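Selected chains from the complex are presented in situ; the others are not included.
Every chain is named by a letter (A and B) in the order it is written, and numbering of its residues begins at 1.
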């Protein structure tokens, strides 16, 4: 029998592997070698949770359990050596990426709440867990972080998911229910943004 | 009656809000949306103190008290939505920025000294508290950090302020006196640099 904790662990490993692959794709676009691909892949995969853990003073999640690193490294190396032969449409990654975003945001928010951070900080930690890996990927690739530029809602979907988790736990609902609510809010808003081209307010609004 | 500790707290919040606004201005110049503006604003506001706290192993200052984040977020959002309509001259921010630089440098130095770091490390922590937020802002905006390039004294003004704090506390003067001395040194040198165009030594000296 698979418990829900064990299931969550496997889903998290899949999310880490997926984020690593998106990092490798970006490294490939920049013409990096296998070292750059692994470094950018690892940073994308582990960056968000690492920043969260360092900021709230927890042991960094992948230090004592190297399974995360095995998943990230394995996925990065496989992607590096396979994706040059197999051309995959970039949009293929958007659906698992949206699921990963929702999952990481919810887990990050709950980890921060469990560490007794105030609600606004916990929400920010959730968003950081979801998006900071991608920000780090773009910095290592010498680009302005993609999610800071005008585009379909991404960090705001994570913010909505984190807000739902914080709100549902604040009114006393169970952690499981809050996790489901937050996941649906983040993933739903992200999918809606892709379907209906929802965008965040810009500095110079388009006519 | 307002105690000096309460006064300092309010001044620090004002400094955090001001730094957040300078981050939003830079994000606007890069055409970022509201997510980028908030992210760069927060990083500019909290970056210096965060790096200091992580390096010396203290709890990060804005994690347990979310007032700092409320100030930074509020200022960033207000700046994002208002500054597109109101054109403010950039030089308007130079005076409060110089005061913020002096204030953050002094408080960072004293926090590091209170954590029993050696004097050179304490001074560096003060400078980092004053300037690392701006460095992080420039990295997130994909620029070479402005304060690393030739220009009017900025980090060196912070260095002077930190040095005065370290020196005055080393010879046994009170923390209050050291704070005032360091503040005057840092702010004074920064204003003098703006008034008389004082510059740091460059790699290829200008004729």
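For this structure, a couple of remarks:
Methods note: a contact is a pair of C-beta atoms (placed from the backbone, for glycine too) under 8 Å apart; a residue touches a chain by one contact, two chains touch by 3 or more.
Everything numeric in this text was worked out from a predicted model, so none of it was measured.
Sequence-identical chains make up the whole complex; the displayed set comprises 2, and the total in this structure is 3 copies.
Keep this in mind: only the chains that are shown with their structure count from here on.
Taking each chain's centre as the average of its CA atoms, subunit A and subunit B sit 30 Å apart. The residues of subunit B lying in touch with subunit A in their complex are 27-28, 30-37, 39-40, 42, 50, 54, 59-60, 62-66, 69-70, 73, 80-81, 84, 139-142.
Remark: subunit A residues 54-57, 117-121, 124, 135, 139, 142-145, 147-151, 154-156, 199-204 touch subunit B in the complex.
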